[in-house]
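Below is the structure I would like to discuss, written out as structure tokens.
Shown here: the complex without one of its protein chains, the others still in place.
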Amino acid sequence: MSTYAQKKGFGGTIWDYLTTVDHKKIAILYLMAGGLFFLVGGMEAVFIRIQLAVPNNDFVSAGTFNEIITMHGTTMIFLAAMPLLFAFMNAVMPLQIGARDVAFPFLNALGFWLFFFGGVFLNLSWFLGGAPDAGWTSYASLAVHSKGHGVDFYVLGLQISGLGTLIGGINFLATVITMRAPGMTYMRMPLFTWTTFVASAMILFAFPPLTVGLTLMMFDRLFGANFFEVAMGGNTIIWEHLFWVFGHPEVYILILPAFGIFSEIFSTFSRKRLFGYSSMVFATVLIGFLGFMVWAHHMFTTGLGPVANAIFAVATMAIGIPTGIKIFNWLFTMWGGSVKFTTPMYYAFGFIPSFVCGGVTGVMVATAAADYQYHDTYFVVAHFHYVIVGGVVLALLAGTHYWWPKMFGTMLNETLGKITFWLFFIGFHLTFFIQHFLGVWGMPRRVFTYLPGQGFDTSNMVSSIGAGFMSAGVIVLLLNVVITQVKNVKVGNDPWEDGRTLEWAISSPPPYYNFKQLPLVRGLDAYWIEKMEGKKAMTPAEPVGDIHMPNSSFIPFMITLGLFIAAFGALYHADDKSWALPVLIIGLLVTFGSMLVRSVKDDHGYHIHKEELMDEEKGAEA
Amino acid sequence: MTNQPLSSSNPRVDLEYRRKKNAEEMRHQVISFSIMIFLTFIAFAAVAAKGFTAWFIIPFILLLAVVQVIFQLFYFMHMSHEGHEAPSMFLFTGVFMAFVIVLTFMTIIWW
Amino acid sequence: MKRLAKWRLVSLFAILALALSGCSGKPYLSALRPAGEVADIQFDLMKLSTYIMVGVIVVVMVIFVIVFFRFRRKKGDNGIPKQVEGNHLLEILWTVIPILLLLILAVPTVAATFKLADVKEMDKKNSDALVINVRSHLYWWDFEYPGQKIVTSQDLVVPTNEKVYFNLKSMDVKHSFWIPAVGGKLDTNTDNINKFWLVFDQKRANEAGNLFYGKCAELCGPSHALMDFKVKAMNRDDFDTWVKDMQAVKEPEKATSDLASQGQEIFNKSCIGCHAVTPQNKMPDTARVAPNLTNFGERSRIAGILDHNKEELKNWIKNPETYKPGNEMSGKYPEMTDQQLDALAEYLMGLKVQD
Partner (left out) sequence: MQAEEKFTYETWPASPERATLEAKNKFLGFWLFLGGETVLFASLFATYLALKDKVPDSTHALAKDIFDLPLTLVATMLLLTSSLTSVYAMYHMKNFAFKKMMVWLGVTVLLGFGFLGSEIYEFNHYVHEYHHTFTSSAFSSAFYTLVGFHGAHVTFGLAWIISLMIRNSKRGLNLYNAPKFYVASLYWHFIDVVWVFIFTVVYLMGMVG
């Protein structure tokens, strides 16, 4: 079963991606799907801003507007930001720890397909009678009473894609724990690997409450249960808790890997090791832990009482401390360094002031008594876009430029990259800075319009213009991608020339089996150490030998397809459609049948033989 | 990533030792099973007796449940064996989270 | 590049200057123009936290700018900088200073949180504190004064310079009760009653035209954006007079003109099933399905958002859906001819309790 160096037709390539279990290809799938959803979510954002540009606008109707914001938030968080981070985790993390692959290649593929089909399912709601319209938080009283199937799409779609995320998280955890190359101790792991690890652990503990919440809501809406039906003894606050027990850790699941990306970029382009590495690791773990203890700060105005509010307020503020440690460590990584302003470094540089602004407004909203004013206003919208766009999205853009050569073997154009940066960065501040003021001037969030004469008009217009700049930036980025891929100028192992971590010690893109021989890691920044000693490559930790590889499989796709079908059955079951129950059953049969096939059919993988590896090397040299 | 050595220099001795150890372990497991059954009976009896106040019974049976679960985890699921460092770290983090969630649901969902 | 950076800095300061120079919103609406004790407490906290945060930002920016200018790589510079592992003193410093800053913020936060939640007074037996039961409905607000035994809607009437206590509850989905200039919001849950208090300051109410804007601050459906209400703040004497006048309305006010009595007839046929025109609270809150119109003629808005005149009133009755999508009135009564609308408008506008 030797699969390399075969020329494939278009159909072959598609089939290859449908069945792949290779973490690098799955990374590309995540990048494409996540990128697509980012464009969708971004378009929705643009629609929001068009509608709000002037008072009493009727660009979209009130109901549609609620669908748009709900889908914008949901899409961006679940279907764009997380998958894009997963793309980099998949592409880079196994390389950074010197592994051949992730711990569970099969589950890796399954996780991707679950996410993707869940996202497709959710977005199909636009064409099947209306999208969810109760906000991305889908608070129970409104969500349970929302008409049509929108919220059902939300509940089922997130259920499916959440399962994929959970599987992905477990996979990364196991990978980091068992698959590290010889010498790669925990305290030698690059920061991006560390943040992946901690974020994955958070996924493991944060997603189950979401699953439960979604299940309860599904039972209420589709099967007549009464969890949130007050008249029947139900209680809507349960949903709020379950959602935020998940929802707050979720935002740190987003930001920690982003921190990881920037940590790599800062030290690479400063040509310095990360300042205070061990305190960075400590801060990461601490943020992860504290992240679970603060969720009720989203519920200050729910009426939990002063004791709960005070405790959660103080706990929330505490997160500022480890985050501050990180900020200063980054600054002092550059201090005394030799800072090269590449495109990724532009983003990293722009990130610092942007994120600090967002973080400190986070602490401001954490002051419970004052949050009674901020809550559910544009101040909060400004806060979280400052941390999310100024943190996570800038990191995603930075990572895209930084690791593009590693993933695709060719460099994105630097000039276009910088143009993208300026457009996006200016647009970002233009859009969201002014929203702080809108909030405290009395503009609630999630309003489809506002009346003139309240002092909101000019500021909203400014904000909308900013969104235009951001769109232009994104379009330049798309152009850049197209131009780069058409030109396709190949690059070597270490195109930035300052690479420090193991992924730069291997060709771009790496061979499908990654390291021919597992590398021997002698310290933090393993590749840099070797480079400083004048070596060109890593010292191998083992002789050349057979490499065990997993087989490709179509089963992940099938398992997911079954759930996708079943979800339609469950959804229309509530309408008393006669075909709904059979569809539900057929879908589940496909899923469980495929799982059965998987467990009954042995899959031992295959071996790349030593000789083949040698031949390939010769071929490469010739 | 290599396997554990399958046998030491003297395979027979090693095997003998292993068999003994397994049997020993099994004995422990039977004992812990008996204790679990015993604890279960006590818990049921405490409730059936009707004589105690709820203030006593509830903490008491919860304690019994915790003890029983510890037996399960450490004897039946071998969590004390080496090689279970990561599993126990993650399991106990999960238990901690579980505690926090249950605590908040019992205190700040209050009507 | 350098020039660009300078330009950025300049524009940043420009925005900041603009922000500080009185850009603080409308006096009847903005949380930055506090008009009562609660809003004052919250504004003080906002200011305190802003000062701390600006301090933090300045420190970060100073280091940031130094790094930006001093440590950029020159062309062709192939030197390897010293690989520093860390620095204990610095690391302790930037752990301890934020802790101190946060303590400075945390203490008043906790104090304020408890203070704002203190509603002991309203639960006392025979307390003479003013209590108002707020009931939120899909897109309109119901205000009941249990002590005074009157009900009104849409326009909340309150006395100034004293603590007013609120019982908040929702009758359908969750909403949130917010009068930005007077104090932060509290959710109206479907499950329970939430309680808090506010104070309306007389002097600053005057500056705001004695009419504060209130908003619904929790997504509650299509017309969430339009779920506005108004607050009429008046001194205690005026308030007492208003209460008396309201209480005096024992049965529906008689129409005074022909047109109006025609309107009243239509109203009694098609509308009174939902809308009450007497202020007594004989009905339980669950039975009050539409705004109480006793003093409709003295309202400041129609349905919370439209200008208060006959034209708009007729528009509203003709087709409420265009003004508030998803509202609970649309389609619940027969269509009206223009003549009938005129009559209704004449009648409704005459519903006044104070003359």
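Just so it is clear, A, B and C label the chains in written order, and each chain counts residues from 1 on its own.
Here, contacts are C-beta pairs under 8 Å (C-beta built on N, C-alpha and C of every residue); 3 or more make two chains touch, one makes a residue touch a chain.
Treat the numbers as computed from the prediction; the structure is a model and nothing was measured.
Judged over the whole assembly, touch between the missing chain and the shown ones holds for A, B. Among the residues A:M32, A:I50, A:V120 or A:A225, only A:A225 touches the chain that is left out of the figure. Within the set A:V46, A:L216, A:I311 or A:I352, the residue that contacts the chain not displayed is A:L216.
Hidden from this view is one chain, which touches chain B at 1, 3-4, 6-7, 11, 15, 18-19, 22, 25-26, 29-30, 33, 36-37, 40, 43-44, 46-48, 54, 57-58, 61-62, 64-65, 68-69, 72-73, 76-77, 83-84, 86-87, 90-91, 93-95, 97-99, 101-102, 104-106, 109. In the full complex, chain A touches the omitted chain through residues 103-104, 107, 166, 170-171, 173-174, 177-179, 204-205, 207-209, 211-213, 215-216, 219-220, 223-227, 229, 231-235, 238, 242, 245, 596, 599-600, 602, 604.
Definition applied: only the chains that are shown with their structure count from here on.
Residue positions of chain A with contacts to 2 or more other chains are 235, 237, 305. Listed for chain C are residues 191-192, each touching two or more other chains. Of all the residues in chain C, the ones that touch chain A in their complex are 1, 15, 19, 23-26, 29-32, 39, 41-42, 45-46, 49-50, 53, 56-57, 60-61, 63-64, 66-68, 71-73, 77, 79-87, 90-91, 94-95, 98-99, 102, 105-106, 109-110, 112-117, 170, 172-174, 176, 178, 180-181, 183-187, 189-192, 194, 213, 215-225, 228, 305, 325-326. By the touch criterion stated above, chain A contacts chain C in their complex at residues 61-63, 66, 134-135, 139, 141-142, 145, 230, 235-237, 270-273, 275-279, 301-303, 305-306, 309-310, 313-314, 317-318, 320-321, 324-325, 327-329, 331-332, 334-341, 349, 352-353, 356-357, 360-361, 363-364, 367-373, 375-377, 433, 437, 440-442, 444, 446-451, 454-455, 532.
On chain B, the positions that touch chain A within their shared complex are 86, 90, 93-94, 97, 100-101, 104-105, 107-111.
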